[in-house]
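The complex is shown incomplete by one protein chain, all other protein chains being positioned as in the whole.
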């Protein structure tokens, strides 16, 4: 199986983001995948008027990074029972202009990460609703509603317990198989 | 490509159901698929206590029908911005007992049908949220929010206009390809 | 403040339902409210054809019980990330025939109850989407995603710890105030 490139979008900008740390820990388990963390904090808010002339450079850079990836991984906290604005904006930028979405057809997976018990369920499923429109084949199981984020990793950034590690390993393996299954299917139906 | 069997669940019980008529019209376009309309109106409400002894006969019959299908098509009106109780109950029955879901791994598609403009968007996405837990790979595009159901078909039950017919043909073709892609993937990840 | 009557709909039929036990424990804290548990397990699936002649007796009984209540409390487990079919069907029956919904304008609250960590978030918000269409003013806070249901109550059916009890007390008080605020507002806008 060839090594596939996964564009990773992290929904939190703060330096000590649980989402980012969790994504980094997952990366160590995903041998068949090459994770590329894509910057989204510098993207101007989507505004169709900006498509008319030269688009903002970060938009072009972001679109190119997604275009060259085989798959997309969304890792996010939940803000107000939904997706953080910064991540939603990145998706909006990637999806446009009309008919030229760089997200269309890319196999995808979601991991929502929260210090609380609910594990970002609300953000997770709002992303899934978007993925339908975006025509991104979405991995269903294992669902990753990661709660208790503060105790997830040890001081070295590894998973603190064996059972959790096994869940993340299953997720990494399932995602790799999902990507493999969906290669060459990116023509919009 | 072999002909795949699709279990069709219709969310409306009334005799003149738009959903059923629309599903029947779709069936004529889906040459690579064999549609089996599965009765759901005779299923007792899901109650875990009923699993203890002999389960209700319609539950067994329903579970067997789903088990022997290659894929599942959900066709439904929207009741109160969500899925009709009768369809949700069928899904509940199919998903249990724990660890023995007959729905797990079955590729699936959704068509929501409404006489109004909104095309059952709310029911459509509530079903998609369920499909995540159920581990059913879900066709994303074309999204089928079918509004104006009263004018969809002509007196012979055919699509009244060419453009609509083409949309349904694309849906049938995309679903057939989706089923083909997901054969043999039904082991829960 | 007069004592208001609350129709309680429980989304689980099994004898040892966590949802029912939790609702019963809440009832002891709600001094300003009179809880009436309304049977929903005997309602035929909603089918518009059945409205034409004499409607099923349980439908009439159910509609009368809701009509005579001042408010509605929905207490439910989550089945497949959504509302159990039996509860959704009750809502469908209450909402019809068109223009004669007995639910319209009734102030409402939701409590989702689960043995797991996620607390029925998915079912909770699917009910909220329905409430919009149903024109039921919905209590927002405190949100009641009740996880760990197996440890919630002690052998006497009381809340096992003080902090949890305080949350339920706040919920009962907030709901009573919400009902009071919305009396006489039931004319559909």
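Labels for the chains are A, B and C, by order of writing; each one numbers its residues from 1.
We take it that a residue touches a chain if its C-beta (ideal position, glycine included) is under 8 Å from a C-beta of that chain, and two chains touch if they have at least 3 such contacts.
This is a predicted model, so every value here is computed, not measured.
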Among A:86, A:109, A:139 or A:179, residue touching the chain not depicted: A:86
Option from A:22, A:114 or A:132 whose C-beta touches the chain left out: A:132
Contact set of subunit B toward the excluded chain (per top definition): 81, 117-119, 121-122, 125, 145, 147
Positions on subunit C contacted by the hidden chain, ascending: 125, 128-129, 131-143, 170, 173-174, 177, 181-182, 185, 188-189
Touch list for subunit A against the chain that is not drawn: 13-15, 41, 45-49, 79-92, 95, 122, 126, 129-130, 132-134
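The working rule: only the chains that are shown with their structure count from here on.
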Centroid spacing, where centroids are CA-atom means, of subunit A and subunit C in whole angstrom: 36
Overlap residues in subunit C, where contacts from two or more other chains coincide: 81, 122
